[in-house]
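All protein chains but one are shown at their positions in the complex.
The block that comes next holds subunit A.
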Amino acid sequence: MSFAELGKAVRKQFFYKFKLFFGLFYSLIITQAIAIVFSFNGTGSISSGQIGQIHFYSADIVLVFTFGWAFISALQLTTKPFRDNEYLFVFNRLSSHLSNLLFLLALSFIGGLSAYLSGYLLKVAVYMFFDFQLIGTNDITSPAVVVAGIITIVLYIWMFASLGYMVGSLVQFQKVFAILIPSIIIGCLILVALSESEAIIRIGKFYFFESSFLLVFIKTTATVCLCFLISAVSTNHLEVRK
């Protein structure tokens, strides 16, 4: 198998997947629309005696919903009905993983861009439909910052997508993960809620409280690579179209 052969197959599969998984874009639109509705209440607020209440509006909720959407969509890619559609023409495991990796990146890009823009949509909607006084939009930044912001969002979404993909692949590899992984996730959530577990919060801070763009880039892409490596290794010997 030469490198050119692999590249050709990956490219073909990538475009095939766009047609195949077009439905994912509809679910993105619905998810973000719901998130915007939730955001109308403001993503944060402070009260002050002198000027009343100040609401903050941002794309945060949309972003979190998009993370969830990316995770579930990627997980779906690894389920049997999706795989059966995928393993039709020319493929092998590696080309399939690589094209999925790229497809998820493209998906994340679209999701990230629309999530970013939904922040503006939200502000315009609030301005138009609610009787609030606008204090500031806080959006006058240089193009470089905007681009960096969008790339960061895309990378985060991609990271969540690859986590979902890894979970799906592990379940394919061993059915026991289908029970194990949700248990761990729910267990962790309970830990955070009850005892504010340091370790888990530190993981969250490691990824989301990073102020350097370069470090965000390195952390997320490294996570993505790790997830795909695990996916590739765990599914390499699995048979298809059982």
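By our rule, a residue touches a chain if its C-beta (ideal position, glycine included) is under 8 Å from a C-beta of that chain, and two chains touch if they have at least 3 such contacts; residues count from 1.
In this text, contacts and distances are computed from a predicted model.
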Can you pick, from "Peptide/nickel transport system permease protein", "Molybdopterin-dependent oxidoreductase", "Glycosyltransferase family 4 protein" or "ABC transporter", the UniProt protein name of the chain not displayed?
"ABC transporter"
Check each of A:Gly23, A:Gly44, A:Pro182 or A:Gly204 against the chain that is not shown and name the one that touches it.
A:Gly23
For the chain left out of this view, which of A:Ala33, A:Ile51 or A:Leu88 touches it?
A:Leu88
For subunit A, which positions touch the chain that isn't shown here?
1, 5-6, 9, 12, 15-16, 19-20, 22-23, 81, 84-85, 87-95, 236-237, 239-242
